[in-house]
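Excluded from the complex is one protein chain; the other protein chains are retained at their positions.
After this line comes chain A, so read on.
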Amino acid sequence: MTTASAPVLEIRDLSVSFPTETGTVSAVDGVSLDLAAGEIVGMVGESGCGKSVTAMSIAGLLPGSARVTGSVRLDGTQLVGARESALRRVRGREIAYIFQEPMTSLNPVLTVGRQIGEVLQVHERMSRRAARARAVELLTLVGIPSAAQRVDNYPHQLSGGMRQRVMIAMAVACGPKVLVADEPTTALDVTVQAGILQVLRDLRDRLGTSVLIITHDLGVIADIADRVVVMYAGRVVERAPVDDLFAHPRHRYTAGLLSASPQPGRHAGTDRLTEIPGLVPVLASQPDACTFADRCPAADEQCRAAAPPLEDVGGTDHVAACWHPCLTAPTAAQEANR
């Protein structure tokens, strides 16, 4: 899939900040992103880089204290600043969410059938009976065996992987255009992870749903995404088709991320994983500088004096915001080994 057709979801210059007791904290700064029909885009970055805040702001799910500016368009309809009642019609019907913790994200006192059926009752005006019947079909769709019995189970009676499948069934109940999956596999065993990713892929293929998958796990990205967006300290620092990004990371942060994750064959034997020193900074305001400069091996005066723009760095649709992009070497680690 490519971005050639008109994007289903179009995020432009999205910024989010939160007032706190110690002053304003800027969480997201000028993020732009397109999601084409049937496309799976991975969003990757360390904890605190603004991935989840970006995801939540798409359907206006941030707490009321959050200040959101910029534009989020779903099929051309502006969602930033839209009325709550309009957003409610979008949530669960056109934009659906899957969250990280399937145990706590499901209501412990309602049966899974009820929780799936609720979406259908609200958006499709189905009767409770019809919604339950549809819930059984949905559970089958996401690969839950003996769905007719499982539909009356409570979340605690299901395994972690099953619960996440229930979350997915709930999310796709109304055939949404966009599915936002925030760390959908992080709390799960590796074998279960693969199953969940397969379900997401199947749904994309069968229903044509666009998926924005947020994770800090590059393995998940490599497995499922068509394109990747790398975020750092609230900004998009690199965006590329998945193969291109893994083969030729251009931003120094992306290169650091790649060399910090184990990849078969590369780090076997004596090679050690390289860590990126330091932490993602918490920013009161977004400085006119590269926010990665303090942790970057290639940083110089220019990096601290001006924020690098997202620029074409060669390849198809490959952009990075770096004054000194990596040139040839796939990863910093390999660079060091030469």
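Just so it is clear, a contact is a pair of C-beta atoms (placed from the backbone, for glycine too) under 8 Å apart; a residue touches a chain by one contact, two chains touch by 3 or more; residues count from 1.
Keep in mind that, in the parts below, contacts and distances are computed from a predicted model.
As stated in its UniProt record, the chain not included in the shown complex is "Glutathione transport system permease protein Gs iC", which appears among "Thiosulfate oxidation carrier protein SoxY", "Chemotaxis protein CheW", "Potassium-transporting ATPase KdpC subunit" or "Glutathione transport system permease protein Gs iC". Considering A:Val25, A:Ala66 or A:Val122, the position touching the chain not shown turns out to be A:Val122 (whole complex).
Checked against the hidden chain, the listed residues A:Val53, A:Leu74, A:Leu106 or A:Val229 yield one contact partner: A:Leu106. In the full complex, chain A makes contact with the omitted chain through residues 59, 61, 88-93, 96-97, 99, 101, 104-111, 118-119, 122-123, 154, 156-157, 167, 170.
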